[in-house]
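Note that one protein chain is taken out, while the other chains of the complex remain in position.
Going by the order they are written in, the chains are A, B and C; count residues from 1 in each one.
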Amino acid sequence: MGEALLIRAAGLEKRFGSRSVFRPLSFDVSARGALVVTGPNGSGKTTLLRMLVGLAAPTRGTLDVALDRGRIGYVGHEPILYRELTALENLDLFGRLYRVPERRERIGMLLERFGLWEARAERVGTYSRGMTQRLALCRALLHEPDLLVLDEPHSALDDDGATLLDAELVSLAGSSALVVATHEPARLEALATQRLVLERA
Amino acid sequence: MSSGEKYVAAAYGVFVVVVLVWVAILATKLARLERETGELARLARARPAGEQADG
Amino acid sequence: MSITKPSLTVLAWGAAALTTLAAVMIFALAPEDADQGFSQKIFYVHVPIALTAYACFGLGAWKAYRLLATRGERYDLESYTGVHLGTIFGVLTLVTGAIWAKASWGVWWTWSSNQLVLFLVLFLFYCAYFMLRFSVEPGARRERISAVYALFGVALIPVSFFAIRLANDFIHPTVFTREGPQMTGEMFAAFCVSWASITLLAYVMYRVELAGKRIDANLRDLREALQP
Partner (left out) sequence: MTAYLADVAALARKDLKLELRARDTLPAMLLFVLSTLVVFHFALPADAGEDAAYGLLWVALVFTALLGLARAWVAEREAGALDGLVLAPSDRSAIWLGKSLATLAFLVAAELVALPAFVVFFAPLDASALVGVVLASIGICAVGSLVSAMAAAARGREVLLPLLFLPLAIPLVVGGVGASISPDPGTYLVFLGLYDAVFAILSWAAFEYVVTE
């Protein structure tokens, strides 16, 4: 048997009112695994990812993630940042909440790496979608998570942003688990240890 | 009827009326449910046998 | 329905029997009140309805607590039905209370009757429960928010009761005071039977309404499953 299982899901279902989002799902992800989730719009990719990070509860079935919240990084459709705060202020707030050691250095290094250092003191509201997405990635990587959950991370990035992200994922694959929902599975072909294809219920 | 009796009748009357209105609302709901279960029963019968397996 | 619960038919017949017994005792057995005369008979329906309203709000809050503690989905409908019935009996309390106030003091409303004012506050509070419930998307979020609000309601009852009593010290010097009417044996017996019958009636209504809501929910699932 491979390494310890990080995520175990059996018969997972989510229902909004009477409409269920996808057919019951069962899958496992190991501590160093990389699950790539694909499927058309509305097939429940975002709902599944929100369940994995604890923002949504399954209506039926069991899901246990052997990690506490502080060890999970998440990039969703929404940037999950304060538009009226600057990049530094946002990362400082989340850095405190995630109890990140040497917070300032870590923030500086991440902003540098994602090309946001010059814009660090500007309000996120003034950022382009691509820059906001990069900042969201900084926020998700700030506390060196053991599990990184990304919802269509490449969607708003330009070319060098995307290559930057791919390099980041490669370096992370060795040390933590990944769950990525994407419309470009080809990009993650090398990394993927498991694949999950969702269809509309 | 003296005024006292009028008020007593009014109080008990209101109580009975409210309960009856509640029953009436339940009755209309029952009628709706009856109609809907009928439709669903027809839908279930109309489905081709094969599809019933995976239900 | 879990089999441990007494069957609905037994309860329904019990409620019917008790109600007739109560009616007979109230109007035939219990003597008229010395000073209030015949209009005191409203007491036998007004006070039990108020107590039943409290019981329904309590039931709604208990089911809400169970929902939050055990994530059991079925408690949401139970809490909702409990609060719904509580509101119906709350309105009834206000109406019968107003009629009694008119009968004994000639005014439809009196701010010095603490219980009436409390039910007015609770009526406002629980109407907002339904406004809240119908403006949140159905799902886990709505169930939990409604549950929290229902729990607040039960905390509000004692707090408001004291607030109203305190308020009456300075808003109105109490002109109309009415301590609990002195009751003879038969009066008290009639009151107890009437209270039991109304409580039982409320429980039957609760079970019937809950069954209706459950059938509704099941039907939605069925329709979704059968829809081509």
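Quick note on the criterion: contacts are C-beta pairs under 8 Å (C-beta built on N, C-alpha and C of every residue); 3 or more make two chains touch, one makes a residue touch a chain.
This structure is a prediction, so every number in the text was calculated from the model and none was measured.
Touch, as defined at the top, links the missing chain to these shown chains in the whole complex: A, C.
Contact with the chain that does not appear here is found for just one residue of A:A31, A:L55, A:A162 or A:L191, A:L55. The chain omitted from view is touched by exactly one of A:D64, A:E84 or A:D160, namely A:E84. Here one chain is not drawn; of C:L51, C:L68 or C:L219, the residue touching it is C:L68.
Residue positions on chain A in contact with the hidden chain: 53-57, 68-70, 72, 74, 76-85, 89, 93-94, 96-99, 124, 132, 139, in rising order. For chain C, the list of residues touching the undisplayed chain reads 68, 121-122, 124-125, 127-128, 131-132, 135-136, 139-141, 144-145, 147-149, 151-152, 155-156, 159-160, 162-164, 166-167, 169-170.
Assume only the chains that are shown with their structure count from here on.
A separation of 21 Å divides the Cα centre of chain B from that of chain C.
Centroids of chain A and chain C (each the mean of its C-alpha atoms) stand 48 Å apart. Among the residues of chain C, those touching two or more other chains are numbered 223. Those residues of chain C whose C-beta lies close enough to touch chain B in the complex are 37-39, 41-42, 45-46, 49, 88, 91-92, 95-96, 99-100, 102-103, 201, 205, 208-209, 212, 215-216, 219, 222-223, 225-228. Interface residues of chain B, counted against chain C in their complex, comprise 2-5, 7-8, 10-12, 14-15, 18-19, 22, 26, 29-30, 33, 36-37, 40, 43-44, 47, 55.
Residues of chain A that touch chain C in their complex: 15-20, 56-57, 59.
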